[in-house]
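For chain A:
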Amino acid sequence: MTGAELLTAVLLGAGAFVALTSALGVLRMPDFFSRIHPAGENESLGQTLIIAGLIVAAGPGGTALKLLLVWGFLMMTAPAATHALTRAAWQDGRRPWSRDDDGPAPPTPPRAGGAST
Partner candidate 1 sequence: MTDRWIVELLLAVVVVTAVGVVRARNLLVASVLLGIYSLVMALIWTAMEAYDVALTEAAVGAGISTLLLIGALIRTGSRIGGSKERDAPRIDKVALAVAVLTGAALAYGTLDMPAIGDPTAPVHVHPKVARHYIDRSMEETHVPNMVTVVLASYRGYDTMFETCVVFTAALGVMVLLRRRRPPAEPAPGEMREQAIFVVMTRMTVPFVLAYGSYVITHGELGPGGGFQGGVILAAGYLIYALVYGLAAAQRALPPRLTDVGAGLGVLIYAGVGVACLLLGGDFLAYDALNQADPAKGQQLGMTLVELGVGLTVACVMVTIFNEVAQP
Partner candidate 2 sequence: MTLTPQVPALVVLVPLLAGVVIGLVRHAGLAWLLASLASVTTFALTLALAARVQAEGVVIYAMGGWAAPTGIELRVDALNALVLALVAGMAAVIVPTSRASVAREVPADRHDQFYALVLLCVAGMLGVTATGDAFNLYVLIEISSLTAYALVALGRSRDRRALTASFQYLIMGSIGASFLLVGLGYLFLATGTLNMADMAVRLADLHGSTTVRTGVAFVIVGLSLKMALFPVHQWMADAYTYAPTSVTALMASTATKVGVYITIRFVYTIFGHELSFVIMPTDAFLLAFACLAIVVGSLQAIRQHDVRRLLAYSSVAQIGYLVLGLALGSALGLSGTLVHLLNHALVKGALFLAVGAVVYRQGGATMHELTGIARRMPLTAAAIAVGGLGLIGVPLTGGFVSKWYLVAGALEAGLWPVAVVVLVGSLLAVAYVLRLLQVVYFGEPGTVAPEPAGEAPASFWAPALLLLLGSVALGVSGQLTGGLIAAAAGALAGGAP
């Protein structure tokens, strides 16, 4: 295994790990606002690691440039999308849950009306 291949493997592995943890986070977190946080983590850090790994694997050239462009767009759109979601939730009347609130965290978002599948 060459150095580049090793680096690729490490970067892709790390990216996959971040993606996995953020998926777990989305499942485990108590409310909408805390769920969107791990989701955003994958979109920024996880995808950065994976694209970096792919760039190393592709070597210098056109493919690497395209991957860089993809990364650039991701960095622009992903946070904006997260922002839009949060904003929409806020305008929809949702407020972050905190430990000081009475009772346990709401199991499902309050206004979705039995939204679970």
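For anyone wondering why these and not others, all candidates are chains of the complex that A comes from, given by their letters.
Going forward, a residue touches a chain if its C-beta (ideal position, glycine included) is under 8 Å from a C-beta of that chain, and two chains touch if they have at least 3 such contacts; residues count from 1.
These numbers come from a predicted model, not from an experiment.
Asks: Spot the contact partner of chain A in this complex among 1 or 2.
Replies: Touching partner of chain A: 1.
Asks: Can you tell me which positions in chain A touch candidate 1 when the two form their complex?
Replies: Within the complex, chain A touches candidate 1 at residues 73, 76-77, 79-80, 83-84, 112-117.
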